[in-house]
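The structure under discussion is supplied below as structure tokens; questions concerning it will follow.
Note that one protein chain of the assembly has been removed; the remaining protein chains are unaltered in position.
In order of appearance the chains are A, B and C, and numbering begins at 1 in each one.
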Amino acid sequence: MSPNETRARQAGVRRTVWRSVAALAGMFAFAFALVPLYDAFCRLTGINGKVDTTAQAIVSEEVDESRTVTVQFITRNGAGLPWHMQAETRQVRLHPGQTSEVNFTFRNQSDGESWGRAVPSVSPSNATRHVRKTSCFCFEEQQLQAGERIELPLVFQLARDLPPEVHTVTLVYTLYPVEGKRQPQQAVVQTKQGEEA
Amino acid sequence: MRTLLVWLAGGLTLVGSSQVALANGWNMPVGVSSLSGEIYGLHMTIFWICVVIGVVVFGVMFYSLFKFRHSRGAKAANFHENTTVEVMWTIVPLLILVGMAVPATATLQKIYDPSEAELDVMVTGQQWRWRYEYLGEDVSFNSNLATPRAQINGEEERGEHYLLEVDEPLVLPVNRKVRFLFTSDDVMHAWWVPELAVKQDAIPGFVNENWVEIEEPGIYRGQCAELCGVDHGFMPVVVQAVEEEEFDEWLAERKEAAAEEAMGVDREWERDELMERGEGIYGSICASCHQPEGEGSPPAFPALAGNEQLISDEDWHITTVMNGVSGTAMPSFRDTLNPVELASVLTYTRNAWGNDTGDVVQPADIAERLEE
Amino acid sequence: MAPKVPPQPTLEQSSTAAEAGHGHAHHAPPKGILRWLLTTNHKEIGTLYLIFSLTMFFIGGIFALVVRLELFQPGLQFVRPEFFNQMTTMHGLIMVFAAVMPAFTGLANWMIPLQIGAPDMALPRLNNFSFWLLPVAFGLLLSTLLMPGGGPNFGWTFYAPLSTTFAPPSTTFFILSLHIAGISSILGAINIIATILNMRAPGMRLMDMPLFVWTWLITAFLLIAVMPVLAGVITMMLMDINFGTSFFNAAGGGDPVLFQHLFWFFGHPEVYIMILPAFGIVSAIIPTFSRKRLFGYASMVYAVAAIAVLSFLVWGHHMFAVGMPLVGQLFFMYATMLIAVPTGVKVFNWVATMFRGSISFEPPMLFALAFVVQFTIGGFSGLMLAIAPADFQYHDTYFVVAHFHYVLVPGAIFAILAGAYYWLPKWTGHYPNERLSQWHFWLSVIGVNLTFFPMHFSGLAGMPRRIPDYALQFADFNLASSLGAFIFGFSQLLFVAVIVLCVRGGKKAPAQAWGEYATDLEWSVPSPAPLHTFETPPTFERPAH
Partner (left out) sequence: MWDVVKSVLAAFLGVQREQQRLKDFEKGNPVAFIVTGIVLAAVLVGLIALVATLAAG
């Protein structure tokens, strides 16, 4: 092969390699970009019962009295947090468009303060987008002193455009400890966030 | 070539005989739910379509292999493309696929039928048992493998329902739509009963739903269908479907029993009473990780026998069992065991296998901690 | 059925540069172990890959036999469930990442430069490096079995949080080893792309390349697209385990289902990475022994490309039981069913190639024919699995195990064996021993079917995957599967015997070892292929129509 051809080949190889490396870097970044993309996609479509963790505005819309929907509340305690969480009522019956407030009780049953977070999930998934929460303890991490008991509200509205086939909506909250926030000295700096919710 | 045919015949005989010998249970069950029969039908339709395509394709192939053998002096033709034929064998499969997709879509739509259910059951997967909660009925219980370890280890003869039997089955009424909510306390599990044609993953932190309407009373068995750790193979599901009246009676009985148990919390319990009850609970709930003799299997599952911290710190022991340990397989038992059960198992583990602390944990103390 | 070799036509050997010494300044290769450690020759590296893959095939096979031994009858007899889970996991990981993938890379190293008339791979030193990463990666992976708490026990799909929060301490090493193996695959893929795009003999256009080269080019693109995603997923796992992040941990606001989406976004194309080069090998062998040109060369290339594109759209079919809106289920069901079309085209083309050919049954052809039949069976069960409502019943049962083993064992592995038999004369200069090869083939076919066919039944009857013990009604199926597995496993020793005999001697093979219908460039160099070939590029001549 002539030196020219060899050089052309080498240039070609170099070009291919750089393009491949660029594609690789792109795909690696894409894998990480998929995390927020997936989140956004889930919230948009309600896949997996994921819900918005920020407050939404109540929309004033006509209440659809022709339909009644049962909203169930289920609370679960994940491992490692000496708390007890309970909804004041097991279920409410609502018309789409109506707003409702339900109180949840949190008790710290240990003799140390601790941080917890309630992770929300909604079923069925096609109802997820139609539950608007304006206030929820699940928006923030909570701190409870030893033996403390607080009541926190959940204020939500069932959107009028809730799919007609939905008769029951289940809201599930699983309580988990917040890792790395169990040391008292860290907790002291924080204000009690529960009251803002 | 002759050897090929002989082997082929041999192979077919083998497959054939295995089917005859195992005619009972070599195909998907037709099942007993309102949709299982339809799913079975779909399965068989697609199966037969595949068989027909297979017969045609392999037919042409084996015909060619036989007819155009080099050893028979076959001369190769010289064609290597034909657009008409190629378009045909693209379009025809496409049409067959559309034909398959239509009934499949219809069935899927029925599976997603959201009409109102008459009974809601929350199914929670936990390493390695199922927990059932009849929502709004104050009835809930754990469902553990009932097959003795001695059978698994071959020290005893295996029973008819080896590995597919539980201490407390999920009791459901026939002819009522039952809605399931699935979740998990630790890793992913999957709840599956073939005869009900329901398989759904239980995901920690999230809920999934599905439903069933059983048409025939009977006992239906299934298993966890998602690898969930060491005892994944020992996590059966048993559903007992009963007539509606029978179900209502059963539910009332369960409520009564729960109330009675709650009454017993206040009295002073004897040590032996607690020890006996605790041994049973330890065997069904704790032994799969901490081992029957409390030796554990470190590093994942610490030993309880001779555990210094457990022996010296009763309060730590109680809180750990009640609240669990985050990031480990140790769940919180505050909601899944009642005060009597918690007190029994605590008393048992504080006194068994040479842990002789002599402590008796009273149900009333536990109840008080839960009330606080 | 001895190979019938026509009198060898005089080949215009465009300076295959075999003549020893011959002007070029080749440094005297280092002797002994250093020679193999430092080699940059594509043939030697190809050999290293193939030997490594064969070794790993046996190690993964031993793990499989431990599994089958335990499942021979109901009850726990030989191993505890902890170890059983490690065996199923290691079997999957080793077979996928250390046996099948390196085997194809090895064949690519050996054959791609020969098939496109290049003197070597484009990046020879990188080639050496990517090979030597593999023993490091899998040495590390195997060593986790000896660590406290044991090796990975969460299945080769390592679903979170079983593989993160609840994993044994050795998981960090598992992640590291997978990273290293991934880097090796990526470097290999870059090298293959660079070679194919830049090093072809003058006159050879892309559409003139043999199908093995084509399928590998597309496979390499798939690798570049999805291996970084795998790297991303395991990096997230590493961070969840060691740095307190919560990508997959619901307690910290993460989502375990996200893991599955990411994993299968990698995992489904990965499945095609393991089968596309197999298509290429079979597409070379069937025309050779049918003495007829491949039917529909262009359609074959396009079908492979279509399969590769579709493979990015179907990951959700692994997750039907996870819970998904109806639209999602339908989308993934339809997309998956569509893959049957290009796959069908390939099978039809192979059959049409045989039709009105002049067929003989040498060992490579036997394996290729078994590939076509059994891969198609795996394809049928794949089509059944695509039907979402029915998949609720099949998912995570032995039906799935039967399906993917049909695609991977009598699929990918038979194609690798076919390729090995096909090219052994080129590598060693001798034909493989006919009688031993026949025994190897027939025992393998019987063993494979006895192992995997009953799994369809046990799965349909309700036996879940990955269980160390099972209910009594599955006993007969498992007995048959275990018998078959031992037949298949031990018959692979015959393959080793064939290779050893073939290296040491046997019937001498000419350059065109399988006759005049094998027209790709590799048959224009002598058998065995000298260490250096095509130092002056050959002039590619298109076969006349």
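Observations on the structure shown:
Here is the rule we go by: contacts are C-beta pairs under 8 Å (C-beta built on N, C-alpha and C of every residue); 3 or more make two chains touch, one makes a residue touch a chain.
Quick caveat: nothing in here was measured; it's all calculated off a predicted structure.
Interface note: of C:F248, C:Y334, C:F361 or C:F414, the residue touching the hidden chain in the full complex is C:Y334.
In the complete complex, the residue from C:I51, C:V136 or C:L326 that touches the missing chain is C:L326.
Among B:T90, B:Q240, B:S284 or B:T328, the one in contact with the hidden chain is B:T90. Which of C:I59, C:L126 or C:A306 touches the hidden chain is settled by the complete complex: it is C:A306. Interface with the hidden chain, as seen from chain C, comprises residues 205-207, 297-300, 302-303, 305-306, 309, 313, 325-328, 330-331, 334-335, 338, 341-342, 345-346, 545.
Basically, only the chains that are shown with their structure count from here on.
At the far end from chain A, in terms of centres built from Cα atoms, lies C. For the pair chain A and chain C, the distance between C-alpha centroids works out to 41 Å. Centres computed as Cα averages put chain A at a distance of 28 Å from chain B.
Chain B and chain C have CA centres that are 33 Å apart. The residues of chain C that reach two or more other chains are 250-251, 255, 257, 323, listed in rising order. Touching two or more other chains at once are residues 48, 50, 78, 119, 126, 174, 176-177, 179 of chain A. Considering their complex, residues 1, 9, 12-13, 16-17, 20-21, 23-25, 27-28, 30-32, 34-35, 38-39, 42, 45-48, 50, 53, 78, 117, 119, 125-126, 174, 176-177, 179-180 of chain A touch chain C. Interface residues of chain C, counted against chain A in their complex, comprise 122-123, 186, 189-190, 193-194, 197-199, 224-229, 231-233, 236, 244, 247, 250-253, 255, 257-258, 261-262, 265, 323-325, 328, 536-537. For chain A in complex with chain B, the residues that touch the partner chain are 48-50, 72, 74, 76-82, 84, 90-91, 107, 109-110, 119, 121-124, 126, 147, 163, 165-168, 170, 172, 174, 176-177, 179.
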